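Single-structure report; data block below.
Yeah, one chain of the complex is gone here, protein chain that is, but the others are all in their spots.
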Amino acid sequence: MSAVQTNTVPQVEEHDRAASITGRAYLSALMRDRVAFIAAIFLTLLLIAAAGADFLAPYDPNRANLGARFIAPFGTARDGGFHLLGTDELGRDLFSRLMHGARVSMSIGLLGALCSGAVGITLGVLAGFYRGLLEDLLMRAVDGMMALPSLLIALFILFVIGPGFGNLILIFTLLHWMVFARMARSLTLNHQQHTYITAARAIGASDTRIILTHLLPNMVSPLIVLFTLEIAVLILSEASLSFLGFGVQAPQSSWGLMIARGREYISSAWWLVVMPGAAIFLTALALNLVAAWARAITDPVQRWRWLTPPRRKNQPIEDDE
Amino acid sequence: MRAMQQSETQGAAPAPLLDVRDLRVTFDTPHGLVRAVGGVSWTLSPGETLGIIGESGSGKSVGLEAIMGLIKTPPGHVSGQVMFDRRDVLTMPERDRRQLRGEKIAMIFQDAMSALNPSLTVGTQIAEVYRLRRKCSHADAERKAIELMDRVKIPSAKTRIGNYPHEFSGGMCQRVMIATALALNPQILIADEPTTALDVTVQRQIMTLLAELQREDGMALVLITHDLGLVAETVDRAMVMYAGRLVESAPVSALFEVPSHPYTRGLIRSMPRIDGASGKLHAIGGTPPAAGRMPKGCAFHPRCEMRVERCGIERPNLRPVGKNRAAACHLAEEIPHV
Partner (left out) sequence: MPYLLRRFIQSFILLFFLISFVFVVGRIIGDPALIMLGTSASETALDQLRENLGLNQPIWQQYLVFLSDLTQGDFGVSFRYGFSMMPSDALRSEGTPVLPIVLSRLPATFMLAGTSLVFAFSLAVVLGCLAAMHPRSWIDNLVNVISLASVSLVQFWLGLILIIIFSVHMGILPTGGFGTWQHLILPALTLAARPLGRISQVVRSAMLDELSKPYISAARAKGVPEWRVVFVHALKNASIPIVTITGDELSQLLTGAMLVETVFAWPGVGLLLIDSLGRRDLPMVQAGICVVAALVIFVNLAVDFAYTVLNPRIQMDNRGGRA
């Protein structure tokens, strides 16, 4: 509509308020967005549970207890042990197994995103910074690889080189660096036009210095958003690969592998399938929610909305009779 | 045009075609409630040409979009009355209202290029409502489209009917817009800055075309513009808006001779003169208030050269000042003599 005219109000307010944005403002903004807040708490608890599974898990995840097989959630075994999420075909406590599985799933997600991020960001920044042939080749490779079905290729490579934790990370690095490269390149191109880069050049800063101290710090927030999303993507991919038998191998266990195992008992012990899948779902959901929140809050156009106290609703117009 | 209007105003006042009463438009935005139009009243007679002028953001477009029912509610809120054919347009069911649009009242926009759908051919767009309302065949619709394109003087209409808007120049797009608006022979045509985006010679052609069409069809025209020269040349009566309100309304000759409102006077003085005699360009100092932050009293007082103490306290209402004219200023009677 032609009606949206230059309204000077937002810019003025952005300036007034920029100074008052502190860490506490971020925290209170997070508290105000209830859904994102719950998601952040869930992720924190999950990380604690995964890291401290050895001490925190109520049972040994690998100790079979044939007297306590297939106990439904909230059930109690004959020996008096309470099982929050039930037990599996060997009488192992599902909740404890989920905590240990979380460690594998989360570390694959985190490590995979870190490695592919490192590769992608390095290539992307170099391409955006030096342009030329490097950029051309890289972007062509990115376009080409993104057009191919990555799950299929991951399966094939794992089929040849064998499954396992390390190989999974390798595959994820190989097949997921492109999104980071693409974003890092376009961010670099954007920032390079800013005067502070020219100014840094003018005072004789080296390329490395410009990249490390001027470019990268300014690219952190969008990259963190992408990183968060990629963790979710990788956790889902890991689950798929493990489900098909090409991911994590026993005795290690991840959520995807647990679903694959539970599938055999689908008609009698539904929780063996439902619970690990729910864990994946909730984790990915929480990551997506936190990423959406982080994106909104770091977006210069939207942030003032979040980082300032909510306005009074329908405040009256002063001079209306 | 002017002759016709004069003869009418001399006789008994004809029943107005459109009667706008206390129209208000507000928007609920993240910054608070924004009042874009704050209670304006005016009438439009059949065949009349009405000009609306005022700075950017004074609520000209929003006011007319509200009449057309183009304001999205929420976040917008529209109140008041708009009488057409003895019915209140604002409260009639959406179906009747849509019937009114195009059939009785049509509107054309500033940037014709972006007001045309880029992925439909101009022929389709011109005859679209004609085909829908008259339930005619595609062939008939095409004939109608060609006829309309001829009317707005688009050369070789037959071959250009299948072209897309991006294959036309800005002026030609505006002609297409006008043809679209004319499809159902409306009684009122609202033109929101129809020439602003065009260069000078094309501007003139478009205005000539509008005047011609108006003469042929006896259509009433509401012309929003920033161009006072255009107003002086084409319009019967002019209304001046400031900060969402009408501040002056007068027959155009009277308005230019003796403005009754300091704002109008500022506008006219800031007009570059063709005779070149006046020398200094006289712009109004300051900026209009943001729609959410109205000053107390007269909205214009922070920028007004004439202001007296009363102006910052009490808001002047629009009141009659002399024959056929009204102004909203405490000093309206004195202004012409200063």
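Worth a mention:
All chains are identified by letter, namely A and B, in their written order; residue positions are counted from 1 within each chain.
What we mean here is this: a contact is a pair of C-beta atoms (placed from the backbone, for glycine too) under 8 Å apart; a residue touches a chain by one contact, two chains touch by 3 or more.
Since the structure is predicted, the reported quantities are computational estimates derived from the model, not experimental observations.
Of the candidate positions B:Phe109, B:Tyr242 or B:Phe300, contact with the hidden chain is made by B:Phe109.
Note that of A:Leu123, A:Ile197, A:Ile211 or A:Ile259, the residue touching the chain absent from this view is A:Ile259. Interface note: of B:Val129, B:Val247 or B:Leu331, the residue touching the hidden chain in the full complex is B:Val129.
Only one of B:Cys136, B:Leu184 or B:Ala232 touches the chain withheld from this view, namely B:Leu184. The missing chain lies against subunit A, touching residues 1-2, 144, 147-149, 151-153, 155-157, 159-161, 232, 236, 239-240, 243-246, 256, 259, 263, 266-267, 270, 273-274, 277, 280-281, 284-285, 287-289, 292.
Against the chain not shown here, subunit B presents residues 65, 68-70, 94, 98-103, 106-109, 111, 114-120, 128-129, 132-133, 164, 166-167, 177, 180-181, 183-184.
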